[in-house]
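Only a single protein chain was left out; the remaining protein chains are all shown in position.
Chains here go by letter, A and B, matching the order in which they are written, and residues are numbered from 1 within each.
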Amino acid sequence: MGQILEITLMNLRNLVSRLGSSLVIVVGIAGVVAVLVGLLAMAAGFRAALQSASVPERAIVLRDQSNGELSSGMSNVEYNIVSQFEGVAVLSPELYVVADIPKMDTGTPANVVLRGVGPDAFVVRPEIEVIKGRRFEPGRNELLVGQLAAVEFAGLEVGAEIELKSSRWRIVGHFAANGSAYESEVWADLPVAQSAFNRGGALSSMRVLLEQPSLAASVAEAIKADPRLDLALTTEDQFYAEQSEGLSSLITSFGYAVATIMAIGAVFAALNTMYTAVSTRSVEIATLRALGFGALPVVISVLIEALLLAFLGGALGGLVVWLLFDGYTASTLNNASFSQVAFDFAVTPQLLQTGLVWALVLGAIGGLLPALRAARLPIFDALRGE
Amino acid sequence: MSAARLVWANLFRKRTRSILTVLSVAIAFLLFALLQAIGAAFDGGVSLQGVDRLIVSPKYSIVDPLPVRQREQILAVDGVEAIVGQNWFGGIYQDRRNFFPKYPVRPRPFFDIYGEFEIEPDVLERFARIRTAAVAGDVLMQRYGWQVGDIIPITADIWPKADGTRLWEFELVGSFTSQDERQPAQLFLFRYEYFTEAVASYGKDQVGWWTLRLDQPDRAAEIASEIDALFENSQTPTRSATEDEFQRQFAKQLGNISLIVRVIMGAVFFTIILLTANTMGQGLRERIPDLAVLKTLGFGDAWVSGIVLLEALLLVLLGAALGMGVAYALQGALAAGLAQIVGVFEITSATIAIGFGLAVAIGLLIGALPARTAHRLTIVEALRRG
Partner (left out) sequence: MVVADGLEKTYQRGKERIDVLRGINLSIDEGEFVSLMGPSGSGKTTLLNLIGGLDKPSAGSLHVAGQSLAELSASRLAAWRAANVGFIFQFYNLLGVLNAQRNVELPLLLTKLSRKQRATNAETALAIVGLADRARHKPAELSGGQQQRVAIARALVADPRILVCDEPTGDLDRDTADEILDLLTLLHEEHGKTIVMVTHDPKAAERARRQLTMDKGVLVGVPA
């Protein structure tokens, strides 16, 4: 143990003289970790945006087999039936359509969710908070805009007017919703939206506030059993998990794929550096061996050096991503709902930990072979400086 | 022997190091080629075959249907040669994860307009004759092991039948292939006549969008505005764009994928440049005595620095060729896997050209510093050091 410490310390002291090449490991691994953590943070942010909308005591009612609000549909009759069910505290009937509004950065039209709601929508979702202006008034062409939508799409400032479906709408307020995907939506009065989008009395979905979270199963059962209804109830937890699954797993696997390929490149570089570190120190290592130090301390000291550099690289990569991208807002088309979702990159401690683990694994791979070579150096040749 | 011989021989001076360096450069260029192709696909920068195709979609929202009566009006517009309506059918085959587009279409106009899809005349004849017939792209046939004659059950999520049931069954009468290998055939097509007959009342006599073939492609913009003017004041205003433009607008909805791709490529190249530059630096330091000998023999400063520069260039170019070669070789396999996500996956000759351009630039950049050192090297000092 004492041997290992001694040799390691000696290596580290002369690390400074090999600063340039040591930096290569640090930067190479930092690059890999930055890309990995960056993409995972994007996936995590997207997932968080959708999932933070969910609350245990809330559920969503869609047409049976529908995979989202856009493809779902129902009538007022069904609303009236479900609202009588035991366990349903508040039921909010909603229309979910997408409207084309230009994106702020590109100016091209994007599918923005327009949600037609009644007053119960705000009762079901107490997290909705008007942060600027006011709510829309019933019966008027007025829009309440999610705060992320206001940033991502053009012309949604309070007081502005936009044209949707051949009529003019006034933006009367902005709202926050605890960072959830609602903040990417635009809300309007339900009857006004129904008539503007030629929906008659049709609804897309209903939001349920349950008396207790545990009642979800029994209400779902009751809906399923009722022959008048062709509907299904899903808890918000499950609904949003499904909604976010496709894209976030796509980004996650893309992130791992790119990072893996990059990692291979970085390992080559780390090998290079550590081989050079070993060969420039071969005389020194051989001297130690000649003095009676064992092979193991030499191997371990080289490994420790590589791991230490890798750790630095991992930390640096994580730090850079955290500084540059944590909280960075992006928006994309969620293919599950076919509408725009804005989200913030979330560089979480877990992701940073994943990055560090990757860094250490890469460091270990890059350090092991050179360490073995160091241990196998024939003492005599090395002493001659061959 | 020539100067190139000397450069080449020098690359093998430290074989492990040169190989590792070339491999890490290769990794960078492999990623470059893949990311460039993915970025281009998302950017809609890849030109599809449909230069003479026009998409007519609802003006305000993708959820607004267009009435079938528009067909005759559009066909009457000068320059429109053929027209086919398509609907987003959605639907689930066995499991939600089995995602592929399913469109109700009129068989002959569809294959007439989409010339890149090749279908046997007798298959097309059966498709046009049998009411519940469907045809599938060869990719789908393979993926799901379908045989001609199979009954394919699709559970509707958006479009229940008029009788309230949701199970649609189609008789698979054959398959079609895509001549455009960048865009494998993975559509599932069935008869519009059957769809509109059987679908619930709210889906009848409607299409999601129209696809047109023009006999005067250079007048596309003019024809598009003529069509839009036609429906400007109707219940269902339209927005027409060439297929390219339509794809581009859709791609922009996905957000700034190309920015993300560029950031990743930046990280990759930054890392690789640093790594290779460091390796070059190491190599040069070891070779200073050799360079001094060359100068002693009467080789000029320019000659010696040229050798060093050439070596850097060669190292990077070798890596670039290897990396992009592997990417190119993998293209077929990747296109099949990625087409579901990115639509079109192609490593274009432009990408390869840009790649080699970058390789030359990086080679010069990396070689510049060592070359300058070599240029300034004074013989007397170098020999004394050696």
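Note that in this section a residue touches a chain if its C-beta (ideal position, glycine included) is under 8 Å from a C-beta of that chain, and two chains touch if they have at least 3 such contacts.
Just so we're clear, the structure is a prediction, and the values are computed from it rather than from any experiment.
Visitor: Which of the displayed chains are touched by the chain that has been omitted?
Guide: Hidden chain, whole complex, touched shown chains: B.
Visitor: Given the contact definition stated above, which residue among B:153, B:266 or B:300 touches the chain not shown here?
Guide: From the options B:153, B:266 or B:300, the contact with the absent chain belongs to B:300.
Visitor: Which subunit B residues touch the hidden chain?
Guide: Residues 1-3, 5-6, 9-10, 12-13, 289-290, 292-302, 379-380, 383, 386 of subunit B touch the chain absent from view.
In this text, only the chains that are shown with their structure count from here on.
Visitor: Determine the centre-to-centre distance between subunit A and subunit B, using the mean Cα coordinates as centres, and give it in whole Å.
Guide: Those two chain centres are 25 Å apart.
Visitor: Provide the residue numbers of subunit A that touch subunit B in the complex, in ascending order.
Guide: 20-21, 23-24, 27-28, 30-32, 34-35, 38-39, 42, 63-67, 70-73, 97-100, 103, 105-106, 108-111, 164-166, 197-198, 202, 230, 250, 258, 261-262, 264-266, 268-269, 271-273, 275-276, 330-333, 338, 340
Visitor: Would you tell me which residues of subunit B are touching subunit A in their complex?
Guide: 16-17, 20-21, 23-24, 26-28, 30-31, 35, 59-64, 90, 92, 96, 155-158, 160, 164, 166, 202, 235, 237, 248-249, 252-256, 260, 263-264, 267-268, 270-272, 274-275, 278-279, 281-282, 341
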